[in-house]
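In this view, the complex is presented without one of its protein chains, the others remaining in place.
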């Protein structure tokens, strides 16, 4: 709860902490208030890009805890991925300083522009609040994406903020995550084809893939199972990318005889499953890194 | 998702990130992997008590967003408080290094013993994961406590960790929070009596209370409304305290002719609404601070 | 003393700490060695420029502690400034990652290129070692610059590192220090002209200058004392700038019939008293910020 002076609603719902402290500064409370001095500052370096990465906590356990018929589909469960996207959108709707996000599996990364002054750049405050809201949205919207699978226990995420001084590093971070998506998905697709269609045990499937390079897996998929990897869902191959797109509209209005124009920024979120490594993306959405 | 080697379930649900990286170390991914070097360590000082304090984020807005007939009751809403307690218990069930907690209104504080090695004492990891789990449990169990009030948007919490070197400081921290509970609740009780029973506007009620000390509010409650403050629910006056109680039972078992005894520790959580400032509490539950 | 394995010289002068620990790992020492775990990491963000600023500690006391005839000259003491330059050069000779420095009065700032891996970017190590070496050189060379003024007690400096993500910020940092030099020197020059030549007391001189802007001070100096401020020593007006200039020479050598060429980089330090705010400087010495 904010500790600043707040309007009356504050009293209705929050107990009027501050007013009380204001009225009775010499109360018993003050004897213990010294413990507040142990809160040391944790300001993040100004003018540096922040990437917040959230990661499912013990999700292998979480996902396997559902009964077989409801367990996450293999190698990808689109319901689970769409729920992640939903939670990511909640975060971007609430925090306008997030300009870009990328997600795969049970992780999501968010880019806060280097100019952000969110919570005065206090690390714990940012990392905890944003991780909390993501989690909250994930649980709240679970029934929409898994209508027949009640949550058996509360899933959680960990979060961390990494600082990047330059635009190139930010681009490379997102390229790193998308490359990771590709590597994992190609492996999993081949693995589950071997298991589900090829009849191998999971141990055999790992053994089959051991030592193979990318080209080999493409070949296994195509020659044995007739799967053209490059034709599979872009969502699985590229992950989810959410871009904030801002459109400025100039509205003219005549008010009491005077002509006034108000610039108003409309922000929309676009969900993409495109390449984020090549220049095209960064040229098209050049506003992401701009001041 | 853990990045360590995991068993087969890992592949089922998590995409086998590591195995893949292991198999193809020279892949495109490595060109971008340098961005991982920007993750600087954030280890918390060893052998120091950690207090994690969670606080509802914008809860005055959150709570007022429900329609009048469903809004949180005044001055205290026991459903909301019990939901907080439920989420706190989830955290303590999952993290055994939490030995004590105290909650009031929309905040909760948790004590991790100084000996904890949780997540190698990495600050972001601890603060984000625990805040996330608390939030998750809060949202998951919302319908149980508010069966007729669907959540309209995802509530969130912020978290911070404060380190305390000594036992006395830990005691004073908990005393500080309980004193705060008392101050707020006394004010709110008087305030809402003036409004709901006395017919004052909220502005008038604040004016009536301005400058009053503790004794004055007791007097207002008693003489005008017949309320003996000290007889009100301890839950409201003292807040919620959750203590981990550990019981060691020695079970004797005869196995293949040999007598064996196994010591087994059962841990239970006790929810209390008692005084935590005086020595009694700390003497009775002396194991909380013990090594 | 480095704790890594070292050659025999190590034993001669340092007592072979490591070898001993290696030989007798189970010795009594190990019982206490746990205290080493309290050394938490303090790594500075990679790929970010570091500016180390050193500042004389209590130099007003230090400088006034000498007898009148030996005290620092007013408004500038060139011996003191040259000694600062000497100490700065020692630092730049020893630490090649320092590419630029600026000094005025009793402070000096040093730029370490963002690529530096000095001491693995450990903050305490860098700030302490460099401040120590600067101090050491200052004291060692004192007699050269103040042959008739024995040091009466050990002067000291404090140091701090500030990180800058971008080249523009680095330029602005140096511009900030040079602007500061200008402001201080103009004030002091006018102040001491009023006192030493104009016969004012120091209180009167401050009063005379109160509320004046730059142009007023120029006017006072010129009309009352015939001093053209812009003709004064650049050292006083611009401060001291030290640039590392690197020259690569290709040496051809015939060795055993084979033609070999070795590129060798000679580094020299240039002491300047020029403008560092305008583009000219940064264009001429463009290698300072380059990778």
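Letters A, B and C mark the chains as written, and numbering starts fresh at 1 in each.
The rule is simple: a residue touches a chain if its C-beta (ideal position, glycine included) is under 8 Å from a C-beta of that chain, and two chains touch if they have at least 3 such contacts.
Computed from a predicted model, the values in this text were never measured in an experiment.
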Displayed chains contacted by the hidden chain, counting the whole assembly: A, B, C
From C:78, C:120 or C:136, residue that would touch the chain that is not displayed: C:136
Candidate in contact with the missing chain, chosen from B:63, B:76, B:123 or B:169: B:169
Subunit B residues touching the omitted chain (full complex): 45, 47-48, 114, 163, 165-166, 169
Touch list for subunit C against the chain that is not drawn: 1-2, 6, 8-17, 19-21, 23-24, 27-29, 32-36, 38-39, 54-61, 63-64, 72, 74-75, 90, 104-107, 123-125, 127-129, 131-140, 151, 153-164, 169, 172-173, 175-176, 179-180, 183-185, 187-188, 191, 202-203, 206, 209-214
Residues from subunit A at the interface with the omitted partner, ascending: 37-38, 40-41, 43-47
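Here is the rule we go by: only the chains that are shown with their structure count from here on.
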Angle of rotation relating subunit A to subunit C [CA atoms, steps of 5 degrees]: 180
Chain whose Cα centroid lies at the greatest distance from that of subunit A: C
Centre-of-Cα separation between subunit C and subunit A, whole angstrom: 44
Sequence positions of subunit A contacting 2 or more other chains: 163, 169
